[in-house]
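With one protein chain removed, the remaining protein chains of the complex are shown where they sit.
Chain lettering (A, B and C) follows the sequence in which the chains are written, and residue indices restart at 1 in each chain.
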Amino acid sequence: MTRKIIIDTDPGQDDALAILLAFASPELEILGITAVAGNVPLALTEVNARKICELAGRPDAKVFAGADRPLMRPLITAEHVHGKTGLDGPDLPEPEMPLQKQHAVDFIIETLRNEESGSVTLCALGPLTNIAHVLIRAPELAPRISEIVLMGGGFFEGGNITPTAEFNIYVDPQAAQVVLQSGVPVVILPLDVTHKALTTAKRVDRFRAMGTKSGDASVALLEFFERFDEEKYGRDGGPLHDPNVIAYVLKPALYGGRYCNVTVDASNELTLGMTIADWWGVTDRPKNAFYIRDVDDEGFFDLLFERVARLP
Amino acid sequence: MTRKIIIDTDPGQDDALAILLAFASPELEILGITAVAGNVPLALTEVNARKICELAGRPDAKVFAGADRPLMRPLITAEHVHGKTGLDGPDLPEPEMPLQKQHAVDFIIETLRNEESGSVTLCALGPLTNIAHVLIRAPELAPRISEIVLMGGGFFEGGNITPTAEFNIYVDPQAAQVVLQSGVPVVILPLDVTHKALTTAKRVDRFRAMGTKSGDASVALLEFFERFDEEKYGRDGGPLHDPNVIAYVLKPALYGGRYCNVTVDASNELTLGMTIADWWGVTDRPKNAFYIRDVDDEGFFDLLFERVARLP
Amino acid sequence: MTRKIIIDTDPGQDDALAILLAFASPELEILGITAVAGNVPLALTEVNARKICELAGRPDAKVFAGADRPLMRPLITAEHVHGKTGLDGPDLPEPEMPLQKQHAVDFIIETLRNEESGSVTLCALGPLTNIAHVLIRAPELAPRISEIVLMGGGFFEGGNITPTAEFNIYVDPQAAQVVLQSGVPVVILPLDVTHKALTTAKRVDRFRAMGTKSGDASVALLEFFERFDEEKYGRDGGPLHDPNVIAYVLKPALYGGRYCNVTVDASNELTLGMTIADWWGVTDRPKNAFYIRDVDDEGFFDLLFERVARLP
Partner (left out) sequence: MTRKIIIDTDPGQDDALAILLAFASPELEILGITAVAGNVPLALTEVNARKICELAGRPDAKVFAGADRPLMRPLITAEHVHGKTGLDGPDLPEPEMPLQKQHAVDFIIETLRNEESGSVTLCALGPLTNIAHVLIRAPELAPRISEIVLMGGGFFEGGNITPTAEFNIYVDPQAAQVVLQSGVPVVILPLDVTHKALTTAKRVDRFRAMGTKSGDASVALLEFFERFDEEKYGRDGGPLHDPNVIAYVLKPALYGGRYCNVTVDASNELTLGMTIADWWGVTDRPKNAFYIRDVDDEGFFDLLFERVARLP
């Protein structure tokens, strides 16, 4: 039996790998891919999402454009990490498949209404703006969502866009608050775990060895993407954030975490967008998220290789 | 030529007077009345809105139900001021006119799309949740709004729900931020001006003297409503907040104010929901609202009496 | 019987009038004048304090220099209001009387230890840095202070240095917190009351009519000082802040206020240094200050004229 997912994304090289992993996994039925502004503006992320579908040999997939800005703040982007297009690295052709006419938020709402309650999982790979729109506009749908598995935040590692904040949460902290307060089961894959899944040279080589279009594109994506982190951290390879979301949905046993309270600070500039995980349970704030801190990184990459190798 | 308005409201005794004033004014075309949670929960405010329409002899008016909770915070209500029903005082029958099926936010969006750009004014008498929904979901409509005239905030008078915050803004400070950052022309009628428009015994008597159903109901509304403020401030009569919004639309010359920056604090408990007006222009924050501080209170009440006397 | 006071001050034209009022009042015994950085740096305020003593014919008074910067923030000054010297206006000679060698904070501590417990009142006319030093270093002396009467803050009027903050509190909000949390009886004369005591042309004329050196200097001080406020508020005369502190000590019956909680916000830039008075008692924060809002302004100026006329 397959699991129905919607992928909400702002591609992004690591988003691309996550989407490839999902397409290559027969356990998953991708109901739609919803683009959001994040790493680059919406006009680019929705095009990038379609490029990746075509790369995966899936021009039949449905891609929707969603919010072009955070709920309450101006958009901040990350071209310094992802390049001008957001998908710098491989040379992918302009997509021929169309963008869906429906707004991403309307698509998610309609899908949650029409599919069996509890059957749809939202996989969030970018700022949580689209998903917050859904929860603000149609709060009655919250109990129909199976779970929200998201890449975002960071507590023990600190942040990557400010000393305390991770990019996806910092871009739209209010959206993150809406998600965390929604009552929907939330699984968080923060920097604390993605920094344990590094794209070493040896791992990049395994993509190269596939000898497929997707394998070659993966190499180009990773070689561009890790550049920034290698300079910053001075280590071999960078963290591969977003594919962890799909890997968690496929094989939760690869991961270790704890159910605890997670709060987003939206009150002062020093700590704006910080995710505060009460990992040790020292406050009386209620547990509202499963916060993942550990990963079997070999297992994660094995899964990724095995699956991406199935693609054209 | 008439002016097209939508009244967004959480009745409330003073909302009731504002709606009566609007119905009694031939200069205004009321496209719809949209209810929001505020003084009391949504289930009551939408009923109250219909009761007032029927009192005004306008069962043909369209009443829509909107948001039942603020964007990001739990709902706070004010039964201690308005009574259990929100409309305690007069004995108004249960309404027979139907509630519209369309959601208030959808109605406002559709109306802004269909009416001539720049022709519709939003009159906001409660928390700004519905209007923020419109601006978040359809930001492209902001330039089509003529202006947003709202009752809310307070700076020189302090607040009425906390030492620093007025009720409408405190209930949904994030919604207020969305409105103030939208670029739509905003006119604010804060406590600083409504505390200059008091319902003295003499003024209540003028309603009594009308000898109409609406006049009698106004007396009952005001006598209940002023009770709270008389106890608090120990003066003759209380401020009549919301009708100032309609009076401003009808006769702006009754009012005096200044175009200045207005910011809502959402960052700390001490000052949550405070509207900070840079009245003296001592910061470099951009001017974004017309902040009203003065009123010709005799003129305001004369307008109110003259109009309400026209109703059945 | 005389009342023993220490005047802590950052002269300032209005500080000068306050000190003249005190010297001219036989009910008061001035144990010392302690200078603090505020309107202008300490190097000027201590000189200004001595100039005023000599103007009052009291070269025997003791002037001490205290803190040259706030507890935790860099010093902000107000030359745009007070002029380069802090005492622009009259042409006062350089003082010949010496500055005391003892540090102002040591002097206050020693005085509180040596004088009878409960016999000394601290009159604070500037940022509260010196007094906070005393309370931080020797908290055991708090119960020996009769009361702290201070000019500072503002709630209903808003601020004068930011939209929400008054100068004395804004310069050293941490010091203000220390004072308000000390348990010492605190009387606050905020902008809300000083803006009701205006130096009209007619009132300035009464100083001119004295025909004394002090009267002439008062005219020159006031004519310089009110310039700033007249431009800002466009009214006849400006508020005369600091002499209200001395007038309150002499004749509390001139004033009206309320015992309530007063808190200083030190947590965010929007409202930094704001004094939040829970005037209406809507929170459960404990009452910790007597917050003055009303003044018999004719009585205040009559007292001021009658006294200053006694000086040379």
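Just so it is clear, a contact is a pair of C-beta atoms (placed from the backbone, for glycine too) under 8 Å apart; a residue touches a chain by one contact, two chains touch by 3 or more.
Keep in mind that what you see is a predicted model, and the values were worked out from it rather than measured.
**Q** Which residue from C:65, C:217 or C:266 sits in contact with the chain not drawn here?
**A** C:266
**Q** Among C:177, C:244 or C:261, which one is in touch with the chain left out?
**A** C:177
**Q** Just one of A:41, A:158, A:252 or A:299 touches the chain that is missing; which is it?
**A** Final answer for the missing-chain contact: A:158.
**Q** Given the full complex, what residues of subunit A touch the hidden partner chain?
**A** Missing-chain contacts on subunit A: residues 155-158, 161-164, 232, 263, 265, 267-268, 270-271, 274, 276-280, 282-283.
**Q** Tell me, which residues in subunit C touch the chain that this view leaves out?
**A** Missing-chain contacts on subunit C: residues 69, 71-72, 105, 133, 136-137, 139, 174, 177-178, 181, 266-268.
The criterion applied here is as follows: only the chains that are shown with their structure count from here on.
**Q** Between copies subunit B and subunit C, are the contact residues mostly the same numbers or mostly different, with half as the line?
**A** Same: when the shared numbers are divided by all numbers used, the fraction is over half.
**Q** When the C-alpha atoms of subunit A and subunit B are each averaged to a single point, how far apart are the two points in Å?
**A** Whole-Å distance between the two chain centres: 42.
**Q** Mind checking the centre-to-centre distance between subunit A and subunit C? Centres are C-alpha means, answer in whole Å.
**A** Centre separation, subunit A to subunit C: 59 Å.
**Q** Taking each chain's centre as the mean of its CA atoms, how far is subunit B from subunit C in angstrom?
**A** 42
**Q** Which subunit A residues reach two or more other chains?
**A** Within subunit A, residues 267-268 contact more than one other chain.
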